[in-house]
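Taken from a larger complex, these chains appear in their original positions, while the remainder are omitted.
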Amino acid sequence: MTPTESLKDLGIILPAPMAPVATYVAVTIAGSLVTVSGQLPAIDGKIAVTGKLGQDVSLEEGRHAARLCLINVLAQLNVAIPGGLDAVSRILRLGGFIAATPAFTQHAVVMNGASDLAVAVFGEAGRHARATIGVSSLPLDAAVEVEGTFWLS
Amino acid sequence: MTPTESLKDLGIILPAPMAPVATYVAVTIAGSLVTVSGQLPAIDGKIAVTGKLGQDVSLEEGRHAARLCLINVLAQLNVAIPGGLDAVSRILRLGGFIAATPAFTQHAVVMNGASDLAVAVFGEAGRHARATIGVSSLPLDAAVEVEGTFWLS
């Protein structure tokens, strides 16, 4: 299956991507290298999961937030790349930022919400390097932010 | 206008870049891909904006700090690349690290201090992807740190 077919199979309809609210852009392309700006767990322009892991956001909510972030990354990619998602030959890296208390330790579980979806949609090409860290706060009180780099075929 | 002309037009004189105080370097170049180390809001070797957003650094001071960080990124680039700033064909990504309290939410406003300058200097080529996050602390108590990746023409 292509990524587009996998998304359909998973019942995921990519949203219209949000426009950055500043002078930056959502996606840059240079040669085969594609960089997607950090995306928040937004639905219809509203942050769906706010707060901190280890305090007022559960592990399951955090996983859901990471998945939403990746859906928004894919939505940006899909409109920015000629050929859409199916032109991606590899996810190189996902950066996962988890808003968390100092005592929180299960960042990997949260970020798996994004990583598992990446593999479900792209198969082997979706198996990415990643760095996952806990941060003191994120824009608009989002619980998670995910950025990504991709390689075009 | 070239980036060099735009800087002049903006009245910005790039400082002599600071030497890294360790075994790393400020800039690496590989093929067309240029990576610049995280830069702090330093003037003449002294951090000009210290502290935390949401506590003892105002939004306007934060924006100013982000702008200073980008000026230092450009200063490093300008001396490291054959041809200087005008050899850059695209800013691929800026990473913005905002030292902030857990309750802070306006990271994007702060980082716009860097993003707006990038576009003022490079025009369309300055429209970059970015990831902006809040961090618990930064080297030397800096309020902001900015790193960047660039593509050469």
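By letter and in written order, the chains are A and B; residue numbering begins at 1 in each of them.
FYI, a contact is a pair of C-beta atoms (placed from the backbone, for glycine too) under 8 Å apart; a residue touches a chain by one contact, two chains touch by 3 or more.
Quick caveat: nothing in here was measured; it's all calculated off a predicted structure.
Counting every copy of the one repeated chain, the full complex in this structure comes to 3, with 2 of them shown.
Basically, only the chains that are shown with their structure count from here on.
Subunit A and subunit B carry the same sequence, and matching their CA atoms takes a turn of 120 degrees, rounded to a multiple of 5. Averaging C-alpha coordinates per chain places the centre of subunit A 24 Å away from that of subunit B. Interface residues of subunit B facing subunit A in the complex, by the touch rule stated above, are 32-33, 54, 89-94, 100-108, 111-112, 115-116, 118-119, 126-136, 149, 151. Taken in their complex, subunit A has these residues touching subunit B: 21-28, 30-31, 33, 35-38, 52, 95, 97, 99, 101-102, 135-141, 145, 147.
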